[in-house]
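For this depiction, one protein chain was excluded, whereas all remaining protein chains were kept in their positions.
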Amino acid sequence: MLIRLGYDIQFEIPAAVAMVAILHVHPSRVEDLREPDNLIIDPAAKTASYIDSYGNRCTRFQASAGLLRLNCSALIEDSGAPDAVDLNAREHPVNDLPHETLRYLLNSRYCEVDRLSNIAVELFGKVSPGWNRVQAICDWVHSKVAFGYHHARSSKTALDVFTERAGVCRDFQHLAITFCRALNIPARYATGYLGDIGIPPVSAPMDFSAWFEVYLENRWWTCDARHNHPRIGRVLMATGRDASDVAITTSFGIANLKHFTVVTEEEFPAAKTGAGS
Amino acid sequence: MLIRLGYDIQFEIPAAVAMVAILHVHPSRVEDLREPDNLIIDPAAKTASYIDSYGNRCTRFQASAGLLRLNCSALIEDSGAPDAVDLNAREHPVNDLPHETLRYLLNSRYCEVDRLSNIAVELFGKVSPGWNRVQAICDWVHSKVAFGYHHARSSKTALDVFTERAGVCRDFQHLAITFCRALNIPARYATGYLGDIGIPPVSAPMDFSAWFEVYLENRWWTCDARHNHPRIGRVLMATGRDASDVAITTSFGIANLKHFTVVTEEEFPAAKTGAGS
Amino acid sequence: MLIRLGYDIQFEIPAAVAMVAILHVHPSRVEDLREPDNLIIDPAAKTASYIDSYGNRCTRFQASAGLLRLNCSALIEDSGAPDAVDLNAREHPVNDLPHETLRYLLNSRYCEVDRLSNIAVELFGKVSPGWNRVQAICDWVHSKVAFGYHHARSSKTALDVFTERAGVCRDFQHLAITFCRALNIPARYATGYLGDIGIPPVSAPMDFSAWFEVYLENRWWTCDARHNHPRIGRVLMATGRDASDVAITTSFGIANLKHFTVVTEEEFPAAKTGAGS
Partner (left out) sequence: MLIRLGYDIQFEIPAAVAMVAILHVHPSRVEDLREPDNLIIDPAAKTASYIDSYGNRCTRFQASAGLLRLNCSALIEDSGAPDAVDLNAREHPVNDLPHETLRYLLNSRYCEVDRLSNIAVELFGKVSPGWNRVQAICDWVHSKVAFGYHHARSSKTALDVFTERAGVCRDFQHLAITFCRALNIPARYATGYLGDIGIPPVSAPMDFSAWFEVYLENRWWTCDARHNHPRIGRVLMATGRDASDVAITTSFGIANLKHFTVVTEEEFPAAKTGAGS
């Protein structure tokens, strides 16, 4: 399956400001690109690229005052398979976890493991461990939290989601991540492209999406407490402890968002040829 | 100058539990050790050692049920010089900062940059940048926050410190770190040994100490909003975003602290020889 | 001046639920009514009326399942004078305040005097007391907080407003009230009708409005940190410690708001006659 990826993001910049963008497909997916995902910055800016401590590819640059446009159109090949499921995937005892997964057991800005620990144990402590427990967490969050764009706010934490029971993608994942960590299951935040491939078309404007990953049975698995069923065509951009680590763009000063569109669509080669003939 | 370092930490462990300890001197100080800082675990446990994503040396092991004792006695050579000061050290524009410092500008569990950003700008936005601004932040925190062990609580954040104006070492640093980050100065949490070398003896029992580091003029500098004057004989153990990242010990289950002593004292070779003869 | 007041509020009620409405003009304004402000409940419900501990007139009833409509049209005579101003109004020493004002110095749900006390003293402790200090508080809140309906959320407290710097009417007042109380100036929340009388027409749909009152120089004065200039034609409905005490409607179970309009307009008797002839 081929998926067309892209975005057009525009900011009004009142004064020159440093920016960091995590607007690339994740290094683990680079080999699948059939058209490169070049980030086009307009007006052009000198960029530097680096891999952050979580393994994400980042681009940094100085944005000039005025209108800033970031855009991209890329094509990626995807297996077309839905998110992997293994009902038998087991939790690792903490002492057997790989070193690099341990940080995904700790507190982070939006995931207050310390404050939700007792609650997690009460809700899920007696559920059989492994895949089943992660699923129970996703089911709980999915059924208890109401989705709505008007519930979004940048400072909302997992505890806020637990008390308010409303939020957007990222909020669902933050709460599920926090519950997993409290139960000693490594969990990390993921962000990327997720169109409505394989499901009925959705009327809402496309956006990037958030999901999360848990470490069970020697690997990371994709989970999604917002949608709560396997999906086709996710294209990972970045992972981190929580939304703080993987903001699509971070501006170190004022940048007013003016326009935002994202494209994530299956592309059919025949149709494309037809259109061009 | 030679400094005797050590600790004796004891836990009552009700059921076997995985632990991670950051109970070593920082890799940057290993070459100064004159006696190694071996962590002795009693009863003995199989350990694994690794360097975490912040560059700290960590030891992990499974603690058995019963009494657990962690202890160490080491000797380190120290310059005896007080914390470096450079009144002319400049802030870097964000776009000129090294990649690896950028994460120390972001939110973390105990440092809610998003919530304290406006306040930081109001308090320090007009202070001349560089060393002077960091000093203004330390002065403010030092003068506004009251120290007291009874003010400690594990979930206290920088915003709590800002409103409650009371805390322990870590709380002073969390607030100062958050202010620095809000002003685009990379700041990270540091923990280590700090005895009363070079100051009048302190009657309180010794403990590990927390301070912080800021990145100015191409390097990291030691700052301390709790004590707020240059000190002699700090021995760094670990740095991270905040206290979440560098807990001396993290137990992934119940471990009840029963005993805790820390030693950080200047050792005089002659006196030692004399005592032994 | 005659002001036409009214509202049409509709709820979908899934199951019978008890409600309390504070949908009357305040007892202090009843004598100004030229047409009574009868609350019409459809379908009709048996009501009970009482004066709460803050002096507000409340109506309670059991709402049946189905569509519930609350509406009213009333006419009130108003002086047409703007909010009173007395630049010389003095603060009372706490010990001289009337007993009944003391509760307006304390903490309440949305006004955490305890957490904002140090901040208030730092910002306004050196401002000359009395009217001038209250004005300084209103100026600060007015200039620092951004208005926007999308910033509304029911659990937002004064501390949240202080850190987020964004909100709706009630948020501006909660922060100003909290600062006043921290400085020992009694301050209470007020809600009522406020149309765009005496100002250029506003395009936003009309709503009830929130303002606040402070006790200076032997009386309560109207203040408004949201608009921050004297207004004409306020019609008070209720006062209390904060928005918790004076919700327009409180339902003790689920009631989904379906429709909400408020009318607050100057009515010109001649024009009215003319329209009818």
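Each chain gets a letter, A, B and C, in the order it is written, and its residues are counted from 1.
Definition applied: contacts are C-beta pairs under 8 Å (C-beta built on N, C-alpha and C of every residue); 3 or more make two chains touch, one makes a residue touch a chain.
All values reported here derive from a predicted model rather than from experimental measurement.
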| remark: The omitted chain touches A, B, C
| said: Out of C:15, C:65, C:94 or C:257, which residue would touch the omitted chain in the full complex? | reply: C:94
| message | Among C:26, C:115, C:151 or C:234, which one touches the chain that has been omitted from the display? | response | C:115
| task | Write down which of A:116, A:187 or A:206 is the residue touching the left-out chain. | result | A:116
| Selected residue (touches chain absent from view) among A:38, A:163 or A:261 | A:163
| Can you name the residues of chain B that touch the chain not displayed here? | 150, 153, 155, 163-164
| remark: Omitted-chain footprint on chain C covers residues 18, 20, 48, 50, 52-53, 58, 60-62, 93-95, 99-100, 102-103, 105-109, 112, 114-115, 154-155, 184, 244-245, 250, 252-253
| remark: Had the left-out chain been drawn, it would touch chain A at residues 115-116, 118-119, 144, 159, 162-165
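In this text, only the chains that are shown with their structure count from here on.
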| query | If you average all the Cα positions, which chain's own average lands nearest? | reply | A
| task | Report, in whole Å, the distance between the mean C-alpha point of chain A and the mean C-alpha point of chain B. | result | 32
| request: List the centre-to-centre spacing of chain B and chain C in whole Å, with centres computed as mean CA coordinates. | output: 49
| task | Please report how many Å separate the Cα centroid of chain A from that of chain C, as a whole number. | result | 42
| query | Among the residues of chain C, which ones contact at least 2 other chains? | reply | 163-164
